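Removed: one protein chain of the complex. Kept in place: all other protein chains.
Right, chain A next:
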Amino acid sequence: MHARADAADTAPNWPDDIFATLQRFDVRQVPYVPDAGHSKLIQRVVSSSTMRGIALTTEEEGVALLAGAWAGGQRGVLLMQSSGVGNCINMLSLIPILRFPFLTLVTMRGEWGEFNPWQVPMGSTTQGVFELSGVKVLRASYAAEVPAVLEAAAAQAYNALTPTAVLLSQRLIGAKVFTK
């Protein structure tokens, strides 16, 4: 178990790999509900000239937003943490009905050395919720595999219209450390 690397000088590089892949796939709209594990990627997105970061009040807004973006000719990706997946369930029905490319990157809580028991129930059902909702799940647990997983996920989501979630495991992100 390692602590989350929040300081800039110790920040991991895998968010840069994700950003580069999203850029290469011409992703334009990036709705998100903030999570510590996504903080570096969100910083890259909001300072990008080609992507628009869109802060949401709840994750399901992002699913609907991506449907509208696609109708208007743009690709997007939804960033959230595992607890937000439950908030999306009914809105996920838009994906097979409207057949738009859906890619979401989910930072995991409730696993791998979790401190907070309240994160565990939704973290434990995140993958199942996606699969029951028709969203394919890929997982990245190590920094070295992030580029390949992202490449595969983006390719199948945008080229084959295969709804895809990438779970960025807590092992990759680091368990959140609570100190008094």
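Observations, loosely collected:
Everything below uses one rule, namely that a contact is a pair of C-beta atoms (placed from the backbone, for glycine too) under 8 Å apart; a residue touches a chain by one contact, two chains touch by 3 or more; residues count from 1.
Simple rule for what comes next: contacts and distances are computed from a predicted model.
Matching "Multicomponent K+:H+ antiporter subunit D", "Aldehyde dehydrogenase", "Acyl carrier protein" or "Peptide/nickel transport system permease protein" against the UniProt entry of the left-out chain gives the name "Aldehyde dehydrogenase".
Summary of contacts with the chain left out: across A:20, A:55 or A:177, the touching residue is A:55. If you put the hidden chain back, the residue from A:76, A:110, A:123 or A:163 that touches it is A:76.
Touching the chain that is not shown, out of A:77, A:91 or A:175: A:91 (per the contact rule at the top).
Think of the hidden chain as still there; on chain A it touches residues 28-29, 52, 54-58, 60-74, 76, 90-91, 93-94, 97-100, 159, 161.
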